[in-house]
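Shown here: the complex without one of its protein chains, the others still in place.
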């Protein structure tokens, strides 16, 4: 994969230290299924999560927090309204926000909303291959939350989307690609069992949100988020006996990263 | 218990293989407390969970998914509206849906809604003894989510309910009974500690929803769902040191089922 950049261990470690020193406060507007896991992943990493969802509060808090995550997994009309206000407030306060377009393409309501959100300057977008292709208008989405495509399939769509939206797009899968449309970083690793535990992708998006709050080379920061989660996943896979013990092992492995 | 059928290990194993091959996409409209655990149980079993709750999306998704779970544990008026649309859509698309009538009887709002749902042809109903008796109009329900009756107490009510509603009723407890009003399967096993971990019953209902998507003898399929969860519970009990370690051990045991 000579055409892709990669993240070396020293860079990764330096960026992680930068994150731990900053300990960003991440405003998570995420789906109901993954809230606890997302919070625990951010806490294990030394960040401070806060889930604030009432429209008035979400608007106020998005300006206070270091960064914002928008995940449409269990989108509702009231949540959509609050998300809009939060994104506008984050933009006004010059705080980065990240989009996780869960199951976009398959469902009209969220597809339309995600298209609207694309016009509101996300700092980064993270999804699986089918989601990124659907967001770029190149497929009808996956099967529920599952991807039906490989990340290689989705890379051209991701690059196009990144250029059109002037953002960073991260596609998760066996190989993660992180692209701004010009440069592309590839991150290898992880394990398929990680897709058999709910929330690993959604939590990664929150971690991407945390890393987007750092100053420096954002493409490298997002790639580091992807690389660290893969690394923790691999550690957890070695230590677990199934998808149940994977969860505490994964959080422990994140906590132990340095 | 000569009057009851049972599930032998070969049948159970064959039905499990059928489920793993099908890998059904289960649309879960369930309560806020058990969403993560429910998703992880379905994933450990090789199914694909998706929680979709906005009325428009729930209606659209219920027709796409393999089956639907309706759990009224944290029912709200907007959720009730979405559930109605989803059930009608599932019925129109000939997809099975399962009712978990959490705490029915004790609370008027959900009791009325569950009575309405009974007219919408659930493929199966799963609850504890007090819930099934309350749903059949024979008691005022349990203590919150806890049963005050044994499953033997509730069996006549379950059989009556199954006949009246032309559905399968599964009562969970020390002995599970799964009945269509004519035939009744008894499943022994499990452990009382399972009721000290939130969501074991709710997750079973989701698993029943998954098994209802298979072709064949649905009564056996629902009984297999109950038997497999009891079996995984027993494995986890042997390996755990309390209700905390039960959770990862239970998911691991489900993941290891074959």
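Some notes on this structure:
Which chain is which? They are A and B, in the order written, and residues in each are numbered from 1.
Heads up, the rule we're going with is that contacts are C-beta pairs under 8 Å (C-beta built on N, C-alpha and C of every residue); 3 or more make two chains touch, one makes a residue touch a chain.
Note that this is a predicted model, so its numbers are computed, not measured.
The chain omitted from view is touched by exactly one of A:8, A:56 or A:116, namely A:56. Contact between subunit B and the unshown chain involves residues 31-34, 36-37, 73-77, 103, 106-110, 143-146, 196-199, 240-245, 247-248.
Counting the whole complex, the residues of subunit A in touch with the unshown chain are 25, 32, 35-36, 39-40, 43-44, 48-54, 56-57, 60-61, 64-65, 78, 247-256.
Rule of thumb we're sticking to: only the chains that are shown with their structure count from here on.
Taking each chain's centre as the mean of its C-alpha atoms, subunit A lies 33 Å from subunit B.
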